[in-house]
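Missing here is one protein chain; the remaining ones are kept as they sit in the complex.
Chain naming follows the written order as A and B, and within any one chain the residues start at number 1.
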Amino acid sequence: MFLKAFAVGGAICTIAQLLINYTKITSGKILVTFLLLGVVLQAFGLYKYLVDFAGAGATVPISGFGYLLAQGAIDGAKESLFGAITGGITAAGAGITAAIVFGYIFALIFRVRSKKN
Amino acid sequence: MRKRTLIFKNKPKLIATATVAGPKEGIGPIGEYIETVLDDDLFGEKTFEKAERKMISRAIGKAIGNAGLEERDIGAIIAGDLLNQIISSSFACRDFDIPFLGVYNACSTMSEAFLIGGVLVDGGYCENVLCATGSHFSSAERQYRYPLELGNTRPPQAQWTVTGAGAAVLSAEGTGPKLVSATVGKVVDYGVTDANNMGSAMAPAAMEVTCTHFKESGLKPEDYDLVVTGDLGAFGSRIYKDLMWEKGFDIGKCHVDCGEMIYNIREDEFQGGSGAGCSAVVFNSYIYQKLLKKQYKRVLLVATGALLSSVSSQQGDSIPSIAHAVAFES
Partner (left out) sequence: MQSERNANFNRNYNDYICSVAPKTKEARTLLRAFFVGGTICCIGQFIRFALEYWAGLSGTELAAYVSMIMIFLGAFLTGIGVYDRIGKYAGGGSIVPITGFANSVVSPAMEFKSEGFVYGTASKMFVIAGPIIVFGVASSVLVGLIYYVYFLVI
């Protein structure tokens, strides 16, 4: 399992690095691209196979976050229209909450250091 | 016909300089020539912007002291920096009882200040004029690029903004290297859009002003011991030399670049230093002292500036650039 996670996670990151090398796009756009990739793949029901195969290798990259959003929306859509609209952010709520809360706390605790090199 | 090269008849003297630089510059090849090297680039302040301000203020104060003058002897401070609304220079000048002229030409501000200062002193309007600029890596990084702690890689064309400030006193009387002529640059834009590749955006502007200077002054590259560009970096310098060669000037033997000189280029600075502080620190320390010792007889300082802002580059505009040439004789 670790080997699979390593290989798949590494491969996703290598694709990102290829994008960076060839298009010079910045980290924010890289993240958005991979997130949308995850959403689209799961919209066609494909990303799930990658998750089943590689575990954290597929969920830890940001495309896994996109998978979570899309899967949440699909599950919600089975229930109601309301579920279809809120399902995505409900599923991703934990991640977003963690980012905001930890982000704010660590920003309060730590100070920016100048780069030495 | 319009002439862009000013000949200073009374030859204002560069009677004193002062430089302040961060720890990274201090361990560089010209570190021993820098007057004040900081242990910590926060300089005891809370923010990097405040540190930049304090560096410029310190450089101005030291330069006045080194010249043996008092604040009331200085006719004007001509200063600028990279931060929005040149806050570092104007806030630094709160500390002084001296008239202030704020100027901005990005990283070529040092030579612009020399040029304007030269005009004021040569024309007899001021007895002494103080020229100063500075920049800070961390404040520039935040304004032009990304937060410091963001984990992204720097592309191989990137340069490193110099943490440092330099100040110099131009005077009608006294001894020191003489400011003999200056060529005003014009804005040149060849359409380079990559904000990480400023050397190649600025090289045409440097080429344009250097060629004009040679043509109008009748001098040749061989007449100068040194043609110093501001912050083209290693890659930009190569392009600059190629462009000059194309115009029929061989400057390979006498050209150096402040950006290339200031750091031991290991991995991250890649092409070398940049920023307003780059030419200010290198010229006012190393080159000034060599001029004083007459090891260099004639030096042409061509500080280059990329006139972009974070807004213009986000809107996809190319990078207009400028350079001014000022010639010193020992």
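Heads up, the rule we're going with is that a contact is a pair of C-beta atoms (placed from the backbone, for glycine too) under 8 Å apart; a residue touches a chain by one contact, two chains touch by 3 or more.
Everything numeric in this text was worked out from a predicted model, so none of it was measured.
Here the missing chain is touched by one residue of B:Leu148, B:Leu219 or B:Val256, and it is B:Leu148. Listed for subunit B, the residues touching the missing chain in the whole complex are 46-47, 49, 142, 146-157, 188-193, 197, 200, 204, 235, 238-239, 268, 270-271, 315-318. Taking the whole complex into account, subunit A touches the unshown chain at residues 1-2, 5-21, 27-32, 34-36, 39-40, 42-43, 54-57, 59-66, 68-70, 72-74, 76-78, 81, 83-85, 87-89, 91-92, 94-100, 102-113, 115.
Everything below uses one rule, namely that only the chains that are shown with their structure count from here on.
Averaged C-alpha coordinates give centres for subunit A and subunit B that are 45 Å from one another. Of all the residues in subunit A, the ones that touch subunit B in their complex are 20, 24, 26-27, 112-117.
Taken in their complex, subunit B has these residues touching subunit A: 23-24, 41-42, 48, 137-138, 141, 146-153, 155, 163, 194, 196, 266-269.
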